[in-house]
Structures are given as structure tokens and as C-alpha cells.
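The complex is shown incomplete by one protein chain, all other protein chains being positioned as in the whole.
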Amino acid sequence: MDLTYDSELESFRDEVRSFLEENWPRQGDDAVQAFRQRAIEAGYLYRHFPRKYGGSEQEAHPLKGQIIREEFGRARAPSEPLGIGPSMLAPTLLERGTEWQKEKFIPRTLTGELIWCQGYSEPGSGSDLASLRTKGELVGDEWVINGQKVWTSGAHLADYMFCLVRTEPDAPKHKGISYLLIDMKQPGVEVRPLRTMTGTADFNEVFLNDVRTPRDWIVGERGEGWLVSRTTLKHERNSIGGARRTEESLNSLARLAKKTMRNGRPAIEDPEIRQRLATIEGYVQAHKYSGFRQLTKDAKGESPGIITLMMKLFSTNLQHEVSKLSLDLLGADGMLSAGDAHLGKPASDAQSWIGAYMYSLGIAVAGGTANIQRNVIGERGLGLPRDAAAKRSAK
Amino acid sequence: MDLTYDSELESFRDEVRSFLEENWPRQGDDAVQAFRQRAIEAGYLYRHFPRKYGGSEQEAHPLKGQIIREEFGRARAPSEPLGIGPSMLAPTLLERGTEWQKEKFIPRTLTGELIWCQGYSEPGSGSDLASLRTKGELVGDEWVINGQKVWTSGAHLADYMFCLVRTEPDAPKHKGISYLLIDMKQPGVEVRPLRTMTGTADFNEVFLNDVRTPRDWIVGERGEGWLVSRTTLKHERNSIGGARRTEESLNSLARLAKKTMRNGRPAIEDPEIRQRLATIEGYVQAHKYSGFRQLTKDAKGESPGIITLMMKLFSTNLQHEVSKLSLDLLGADGMLSAGDAHLGKPASDAQSWIGAYMYSLGIAVAGGTANIQRNVIGERGLGLPRDAAAKRSAK
Amino acid sequence: MNFDLTEEQRMLQETVGQLAERQCPPTEIHKRLESDEHDAALWSSLSGLGLPGLAIDAAHGGAGLEILDLAVVSETLGYHAVPGPFLGHVLAAHAIGLGGSEEQKKSWLPALASGERIATIAFGEAGSVWDPEHWSLSGSGSLTGEKTFVPSAADADLIVVGLTGGQLGVVEKGASGLAIEPVDCADLTRRVFHVSFDDTPCETLPGGAAAAPAVRDVGLSLLAADAFGGSHRLLDMCVEYAKTREQFGVTIGSFQGLKHQLANMALDVEPNRGLYWFAAYAQDHAPEEAQRMAAIAKAHITDRYMQIGRDSVEAHGGIGFTWECDVQIWFKRAMFDRAFLGTPSEHRERAVQLAPWAA
Partner (left out) sequence: MNFDLTEEQRMLQETVGQLAERQCPPTEIHKRLESDEHDAALWSSLSGLGLPGLAIDAAHGGAGLEILDLAVVSETLGYHAVPGPFLGHVLAAHAIGLGGSEEQKKSWLPALASGERIATIAFGEAGSVWDPEHWSLSGSGSLTGEKTFVPSAADADLIVVGLTGGQLGVVEKGASGLAIEPVDCADLTRRVFHVSFDDTPCETLPGGAAAAPAVRDVGLSLLAADAFGGSHRLLDMCVEYAKTREQFGVTIGSFQGLKHQLANMALDVEPNRGLYWFAAYAQDHAPEEAQRMAAIAKAHITDRYMQIGRDSVEAHGGIGFTWECDVQIWFKRAMFDRAFLGTPSEHRERAVQLAPWAA
């Protein structure tokens, strides 16, 4: 065990630092774009994408990935643009797309020129993809698509959607779905904002009425859509980011406890608050060192084991505890409305804590409810038998 | 709403008090027995049993029942003897037994002369009676019984056992069981003490090898055993006893918190301990007033509703919280062994708290696990559909 | 011994419930969330049932009923998330009834009893101060300063204001120097304001200091009742959803995972019925327990309500997190009930200070 980096990695870090010193910050309207281009050339961004698709074509090296994240973070330099296109669509195409699809879509997606949205969830389907109802029919050289998608972030800004569509109505449920790409800027696509309980419209509903897409805008084979949608990138997983965010939450909570009075003195001096903060810290530190362990395992090419199935629910639970304590600390301000804080941004005042309080529920709900995750941990992690109902549905 | 008793009931209370003043305490070896006999004659004990079976044959009146319990408790006078015979077997016989069974067994059971034990649970059957394996076969005029029972309290002291035995091997699972009475003092009955994790043998295993019982020592019809075993007495339910015990637990906890030091001062002054005690009190008071409400509903002959399905799990959860706080207060003494305290007795020192800590788990486990109770609340209480596996087994 | 509601109380709940179902079902409430207008029609209907004057003396035009009657109505209003000024109004009327001079009562109570005029209470001060002992706004005859989190202040004709020394004063609508600022609160069924005074005329209630803690305790009991009603409704909504929604080809309520969560939720709801009953009953009939039981009931039931709110979002999956879903209405009422007049922790600490076992 050794938590320092060896000399090779330390000189890699020096290299990254010199690069950053020379190249960031820079002036001009296209400063970010130009910087990213240089960073790709230097091998620091899109490391797993071939050069011909706009990547820097580096061998997987989770520790180098971590160092790059650390140094770019420290310098506040632009990293890979956020968004579902670079993080989900591009890797999927890289693995499952045809050559022309890769050439056409990946480079401009990586630069952020093309904006994507995701069309998986439907009203009433939730975590059960088998019940997907949006239909696609091949008419001549085009797919004609009808149906409705929901929880689609950024649909109003997106150029394209990658989505799951039932194209083989006679096939067994999981095998009747295809993965299609759709141009969002066409008649028949209607985007309606979907407000969450916080009051903000962070999501959309998307209605698809006789929407058309070329026959070959399908990724993978017909009926393989469910499999294609599960393509995930394990190249240089960021095992530590989540833990760092919960660590920041704890620090924010402590700051809140310092400026809040309780029983006539700062809440940070109240034994109950101290016990609760320390209990949360137990989870935060467990999170942190589990992340270190995952990073190491990834670097060695070994499997970190069951822990990878758990970290999402673990974070959700932890965020719940943080949120509950924050509400207790807010006192009367606990009845305020949510600001428009999102998790991830550090909360700075009472309303953003309320926002985080509500979003901690959104997390539980998004991307598979907690109960689905418990099933996965129980069945795939612990090897418990599947339950009767699920078995039936899988047939 | 009126929490006082009306004048009729207050004069009933006076009557009970005068009776107690005259009759208790008394001298002599048979003082308890003689007192009970007088109390039955006066109409205070075994109110729901006909006089010919040794009861006092009173109309159901839950408030009078409550007053009798209160006054007998205050005077520390002997009440109906504890034990599974008077509380379970006698009411079952009263409702389902034949005339000769009632005459033969009820009177001497009520006096405490006959001691009974219960034979429902089997190794591996737990809360699933359908999987009962002890077999009874009618050979001539006798049932011949083979099998094993477990969790049988008092089996080493019992004269008789009432038990569930599979007598109709070809019938559907729930319909193949009969309710038989067995003489425990015969060859073939072997009682082995069963130690619990506390170290004490509070239970037994009972092995039945070619044990015999007369053909007519069956209660109800062949195959009706499961139904017969569900006969429960709702005559004058004690809705308040459970809440009173949890209130006592809270008081004991507070005493423990007063004499324990924490962060350099008595734990009762520590804000965290105060919050936890007050949180427990919320549940204790909810328990108490739910009991008052049940008592009133019983007195009016109305159903208290879903609450009756909940109170057991509610108490178990509450006892868990009490136990956890006690362990936190015990400090280093938290590693001691259990004394032989049972829940119900007030815990007086560290070891009896440890005993209560362990027994709080025993409660969860005895008489249907918490999960079975959650099923009952969900299905019978909230009207949720039964789950697939249970449906299948019921067929 | 009869620990149950009377036939009259049950009928009162039924009548109020029917009115709420008719006049403000969730679809209507959703519309009102978008507007900050006082719903005069609804208030008038509630007034038609006599709710504003339920606990005001018959001599002053009220029904002369008890706190328990206010509480059972609060349960029903909470169950239906009825919007409007009920809570602040009945507390203000109670304050005047307890602490006002005969003349003050005569002058104010009849119009409050009929619902013609609306009143509210201003008990909060900056720094989460609610307790009469800690009020710091002072002034005799006129006030200068601020009160926080005042429900329905914009619609109120009278504001009963907590003053230093635990005194109470009354400020009338349109008084000079009175300014009312809306607060951006989550619960849009009970709008809240910060109120400031600048040399504002204020009439003191002679018995205010004695009345203030009692009014607070009644407020705690009514919040507990509202929270019981609201958590009960959330449970009902979740059960209904679990019975109708299908996933993997079966209704989701047949999955043990969800079924057990709903059973656990039920354990957090139903047993609280008797607790709020007794807290409210004690206000009139068990003075030695009134203060402590109000604190325990408020802390326990509003805390459970908030948890039930969270559980309900989860039990509904994605839809539960949307604005359109009804869950959010009750979730935010839970936020109000929990924080208004002091958080569960504060009342737990108070309950321990008053506990016989802590002495």
C-alpha cells in the first residue's frame, strides 16, 4: 500500500502542470475550444477515443486519468465538456456504431458542437424497460416513430436524441427494442418542460409524432437496443469524484453548524449535532477509501468486486442523512422554498440546502429506484435468487 | 372524549377496592388459590368463562376489565395465573371444544392445576405452518404421533401439550393439520432444553416418538387444526398493558441516563441523549393513546381498525430503540453478558439491560418475524395484493 | 372513560371533508399554487360551516367548542391540504379570547367568528425564535421592528403580535408603518410573510402574557393534527398508487420491497391519531400535561410527516418528484408544519425540560 505516486507518475504530473501553466488561462472568444484542442493533442482529454474521431488515443491508465482530473481541477481548466453526448452516446457509438456513424457523430459530439439528449424513460415504464411503448416502423428507407419520452434533460437544446424504440412488436419484450438516433429539429418532435417539485423545469417530456429517421441511423442490430443501451465505458472511471462531493457536503454542513445557534450556542458545539456530523463522516471516509481502492483496482485491471454495485445507493443514503441534518440546522428557514441549487454545486444558503434536500430524493428516484438497486445488489452482488415476479417478466 | 370514568364505573371501582381490602393480602399456604376462588365468585377473574367451567360468567365489559386490572395491580393481588393454558388453550376449548373436553380440561387449567405447553413451531417451519412435518396417524382408537417441536416454553413442567399435527397427508397443505391434545407424561416424549443466545434455557425442543393420545383428544374436526389454532379471545383485550411496559422502559432509561456520565456530566444533561429520549417518548405516548383508543373501541364493540395489526411490530421497533440507547449509555459495561433478565421485569443493572438488548431481538423473532408482520399490515391492513410466492403456496 | 371522537366531531370532519373534496380537490389546489390571491370563496364556504369561530365563545358569536374540535378540523384540512388562513386565524382569535379585555373581545371577536375579518399571529423572530420567553420586539402603544414567518399576513385584518416579556399586542390592517413582505416558502397552501413595523400603532392585550404560551401550545396541537391528517393522506395516496401501477407485469404493491416500506409508513402514521387527540384534549382538560404533550405531539408527528413525505416521493418513483404529482403539495405542507412555531428538536428539548422523568 502506498498512497504516493511513483516517480514516473510524478513526472507525468509535472508534465500536466507545465502544460496547464503554458496554456491556461488564455484569452479570446474561442479560448475554451482552443484549449481543449491543445489538451487533446497533448493526450489529456478523450484519452480513449482514436485520433481520427477527435480523441487523443491514449492507453487506459486510471492513475494518469486521476492525475489529469486533479491537476485540471486545481487549475480550473476546462475539462471534457459535460453532457450526455460525450459521456454516453460517443462511447456507445465507439463500441457499437458503424464506421460512418462514428465519423459523422463522434468528433462533433466530443467538441460539444452537437448536443444530444437521451430517450430511454417513458411515462409508466420507469425502471422496467420491457414495458417500453414508443413504436418504430420501417417505412421504405425510414423509421417512423411514435410515442412519448419523459425525464429528458436538455431536450429543448438538443440537436439529436439517442433513444430506445420498440421496433419488433412480435419479439419477446426485451428483444423487441432498437437503439435509434433521431434529429430533434424536425416537425413531429414536441418538447414540453417538466417541472420538478423544486419548481424548476430541469427535465422535459418529448412527444414523437410520425417522427422520421433514416433506416441506417440504428446503432447495433434490430432488437439489440436494450443491450446497446447498457454499453458503458470503463476506460478510466472516476472512482473518487463522488466521494469528493460527499466530503464537500460534510464541510458545508459543518460550516452551517458553525453559524447556526442551537440551545443557546453554535450548533457545532452541540453534542447531538457533533454525533450526527461524526456519524456522517464515518460514511464519507468509507466512501473516500472505497474510491481509492476502486481506482487502484482499475489501475491494475482487477475487478473491485461488489462495491461497484453499491456506491450509487450508498451515496444516495449518505446524501439523505446530510439533507436531514441540514434541515434540522436550518430551523425556521426549513420552510423556505428550494432555490435552484443542484446537487454538485456547493450549497451556499438556506434555499440551496432546501434544494439539496429535495434533490436528494430526486437522486433516489432517477436512474433506477433504490429498490431496483437493492435487487441488483442482492442478486448480482450477493447471488441471491431472483424473485418470482421478475423471473416471469424476463421470460 | 372523556378520560374519567362515569359514576357507575367509579362505584364499580369502589366495589373492587373494598373487595380487595377485605380479601388481600391473606395468610396461609393456599392464600393465592383461595383468593382467586373468591375473586372468581365476585366476578373479577375469568369473566368470560361460564361458572360451570370455573369462570365467573360476566358480560364482556372492557372498561370493567381495565378497572379490575388497575386495582388488582395497585393492590398487588394475584390475578389470573399467567401461562399459555389459561390464556390460549382454555379459550380455544371454550369456543371449539366438545362438552366433555371443556369439563375435563378448562376448570383445572384455570386454577393453574394443569400446566400446558404449546406445540406449533417446528425446526424449519418457523412462520410457515404449511410446512409442518410432525405426523399423526390414527391406529385403532389412538393417534400415534411422531415428530419434533421447538420453541416450546415450559415443556419440562407441562402436563399436557396442545399441538398441530399433520394427520391428512393427502389434503392441501393448510388443510392437512389437526389440533391435538397430548399427555406430556408418557414415554416417547423427550424434552431437551434449548438455550438462547443469552445463555439461559428459556425454551425447549420436544421430540415425539410414537407418542399416543386418545382418538377424541382432537379439538375441532380433522384437518381443521390451522383454523382452530387461530381462535383468539377478544373478550376483554388488555390494550394498555403493552404501552405501560414501554413507559416503564423509558423511565428506567432515564434513570440510567441520570447515573451515567457522558462528556463529563450526567448523560441526562447531554443534548444528544435528551433528543433520543424525547424521540422515544414520542413513540411511547403514541403507543399509550393508541391503547386508550383501542380500549374505548372495544368497550363500544367497534373495531379499532388497522392499529390492532400494528401494535406488535410497533412495540418491537420501540424496544429496539430503547435497547440501543441503553447500550450507548452503558459504556464499557456494554460488553457484559446478559443477566437473566426477561423483558417485562424492570431492568435494574447493566446486565439486565444487556439481557433486554438481546431479548429485544428475541421478540422480533418470536411469534412471526417482523417481515411476516409487515406482510400482514400491508395485505390485511392496507389491502395490498399478496405476492406471487405466497399465492402459490396457498394453493 | 371514552377516548374517542363524538358523533358531532366525526360529522364535523365529514362535512369539512366533503366541502374540501368539492371545492379544492388536488386539481384545484394545483391551480391555486400558481396564484397568490386569497381564495375568498373557499374561506367563505369554510366560514359557512362556522370554522373560523369554532372555539370562540358563544357570547362573541362563536360556537364555543374546544381545542379538540379545532384539532379534528385541522386533521381534515391537513388531509385535504386545504389552502387558506385557518391556522393563524383561530390562533389569533384564541389569543384575543384568552388575553383580551371584554371590550377588545366585543370589538374584534364577532367579526372573526363569522369569518368576515381574518386574523393571524406574528410569533416568529429572526434567528428561529418562536418562544414567548425570547421575544424581543418591544414598544408600548407603537412598535418598531420585525416579525418573521407570519402566515396569511397579506390577507389579515388583524395581526396578533408577540412582544417582549411574552406580551401580546394587536396591529390592524393598514396601520401606519406596517409593511408586509412575502417570503419565498415551499408550502404554497399557507403563504407566509415577514412583517415590519415602523412606529406602528399597536393595542396591547392585557392578559397577553398569560395567554401567549397557551396559544403557542394550541398552535403546536393543531400543527400535530394537520400533520397527522397530511401523513395519512400521503399514505393513502401511496397505497392507491401501489395498487394500480404495474411494473414487470404485476401491480407494484405485490412486491415485498414496496409492501414492507408501506407497512413501515403505516406504522409511522396510524398510531399518532390518539397522540394528537390527547395533546389537543389536554389543552382544555389536563392543564398539567398540556404544555408537554403539545410539544411531544408537534415534535413527533411533524417529524414523522416529513419522513412520510420523503417516503412518498420514493414510493411513487420518478413521477413523485414532479410538480404535477400531488405528493409535492403535502410534502411542502410537511415542511411548514415541521418548522412553524419551532422544529422537532426544539420541542423535544422543551419536552425533556418538562418531563417528570428528567427531574
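For reference, chains read A, B and C in written order, and residue numbers begin at 1 within each chain.
Operating definition for what follows: contacts are C-beta pairs under 8 Å (C-beta built on N, C-alpha and C of every residue); 3 or more make two chains touch, one makes a residue touch a chain.
No experiment lies behind these values; they were computed from the predicted model shown.
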| item | value |
| --- | --- |
| Touching partners, among the displayed chains, of the absent chain | A, B, C |
| Residue touching the undisplayed chain, where the options are B:Q33, B:T231, B:T308 or B:N371 | B:N371 |
| Residue touching the undisplayed chain, where the options are A:D2, A:D29, A:E99 or A:D170 | A:D2 |
| Residues in subunit A touching the chain absent from view | 1-6, 9, 63, 66, 250-251, 254-255, 268, 271, 274-275, 277-279, 281-283, 285-293, 295-297, 299-300, 305-307, 310-311, 313-314, 317, 371, 373-375, 377-379, 381-388 |
| Touch list for subunit C against the chain that is not drawn | 255-257, 259-260 |
| Interface with the unshown chain - residue positions in subunit B | 121, 123-124, 126-128, 130-131, 150-151, 194-197, 199, 261-263, 272, 320, 327-328, 330-338, 351, 354, 361-362, 364-366, 369-371, 374-375, 387, 389-390, 392-393 |
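Just so we're on the same page, only the chains that are shown with their structure count from here on.
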| item | value |
| --- | --- |
| Chain pair, A-C or B-C, that carries the greater number of C-beta contacts | B-C |
| Chain whose average C-alpha position is farthest from subunit B's own | A |
| Between subunit B and subunit C, centroid-to-centroid distance (C-alpha), Å | 41 |
| For subunit C, residues that touch 2 or more chains besides their own | 250, 254-256, 345, 349 |
| Subunit B: positions in contact with at least two other chains | 271, 274-275, 387-388 |
